[in-house]
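Missing here: one protein chain of the complex. Every other protein chain is in place.
After this line comes chain A, so read on.
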Amino acid sequence: MEYEFVLGLEVHLQLNTKTKIFCWCKNDPFYAKEPNINVCPVCLGLPGALPVLNKEAVNKSQQMAAALNSEVQGKIIFERKNYFYPDLPKGYQITCPHYPIGKAGAVDLTYFYDDKSSEKNHIIRLREVHLEEDTAKSMHKNDKTYIDFNKSGVPLLEIVSEPDIRSVDDAVEFCKEIQRIARTLEVSEADMEKGNMRLEANVSVRVKGDTKLPDYRVELKNINSYGFMKKAVSYELRRQVLVLENGEKLHQETRGFNESTGETFVQRSKEEADDYRYFPEPDIPPFEFDLGETRNITTLLPELPKKMRADLQKDGLNTQYVNILLENSELRRKYKELISAGYSSSESAKCVINVSKYKGLSADKIINEEKSKSSSLLESDNDLSPIIDAVLKENPEAVEDVKKGNENAIKFLIGNVMRRTSGKADPRKTSKLIRKKLS
């Protein structure tokens, strides 16, 4: 029997606001010089401390929701999600999954597949987009846990997909698209290696053609790279299909992934599943937004990756160039500057991406280099002639070979001229002059 994935993803993005979500502490979890220096009674969860919402965090969340085609909501209500863990000393996380920033939404990956002949559906619907506080960072060594509250209270945007993903490739592209949009909007660095973008996957399988959702799902937590996700999710697919083919049933559980064995293992089964006892956060009254304001967010969005990619493809660039430019806003900007300076799209892309000596140079400098290269090209016979004469004199054997009709010998002589002129000789002119002199 043929099986297919039923995969949903939760993407967490740390927003790059100046201050934390509910207090005035600096939002700087990765570059702080020491642990526990951007910390106050609110992010430490001390009794009596009161959270006050950061407007920048709301604005950036709403932009992100709008860019994901999600309906930006007129009202958000924060709630307490109760659980015990040392990285959360209050005993609850403040979050808003039930009255979220955005409801529904969709990420359309179709544009990213050049093969449009297949009728595959690459539209991943979103359930909701909500805002919450990040927890403290914990490190585990020697049977102890070390806690740093610099990360506690960093605004965290959670983007929850519907279980619409049917392939590992789509899962990766879905995350990459969210990453690209976040970077385009400049709301998050969205760097998985650092940890300001984190993933959770809900994996189940069903017989291909079935329309009903399976009655279980396996949660994979703490996925910190695309490689990790590919391996863990692919392993789960194989494991679950085997279980089903043996006529056994699959259960709701949380599994971790062991990198060294390449296998997943049970972390928590359904019986121990959390009961978060959500209730409205009494310290934060509901937030209401002006409808005109929320509608405006969409119109004020910058150009998004989908449109960028279409434009780059219209420029006639190959897929490889398009993807590199799409991933890197710096290169894209330089590319555009070169285009407006009059260079062709292929020349511009090549200069920006392929010419290693131009790496790290600004567009202006690249243009200058390109200009000086073309203007200093030795083209006139008067400039080239004495150099060619000298080269011919030094290489009598090659000259003899050329006279015998050996084409490689001509190339050898041209190469010598190029070396002497540090590449400034026009190779075609040089070739012509050598032939003339030796004929």
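Assume contacts are C-beta pairs under 8 Å (C-beta built on N, C-alpha and C of every residue); 3 or more make two chains touch, one makes a residue touch a chain; residues count from 1.
Definition applied: contacts and distances are computed from a predicted model.
Engineer: Looking only at the UniProt record of the hidden chain, which name from "ABC transporter permease", "Succinate dehydrogenase subunit B", "2-oxoacid:ferredoxin oxidoreductase subunit beta" or "Aspartyl/glutamyl-tRNA(Asn/Gln) amidotransferase subunit C" is the right one?
Structural biologist: Not shown, but named in UniProt as "Aspartyl/glutamyl-tRNA(Asn/Gln) amidotransferase subunit C".
Engineer: From the listed residues A:R277, A:K307, A:K403 or A:K437, report the one that touches the chain absent from this view.
Structural biologist: For the chain that is not drawn, the touching residue is A:R277.
Engineer: Which one touches the absent chain: A:P286, A:P302 or A:G415?
Structural biologist: Of the candidates A:P286, A:P302 or A:G415, A:P286 is in touch with the missing chain.
Engineer: What chain A residues would touch the chain not displayed?
Structural biologist: Residues in contact with the chain left out: 19, 23-26, 34-42, 44, 52-55, 58, 77, 82, 84-86, 99, 138-140, 142-149, 275, 277, 280, 282, 284-288.
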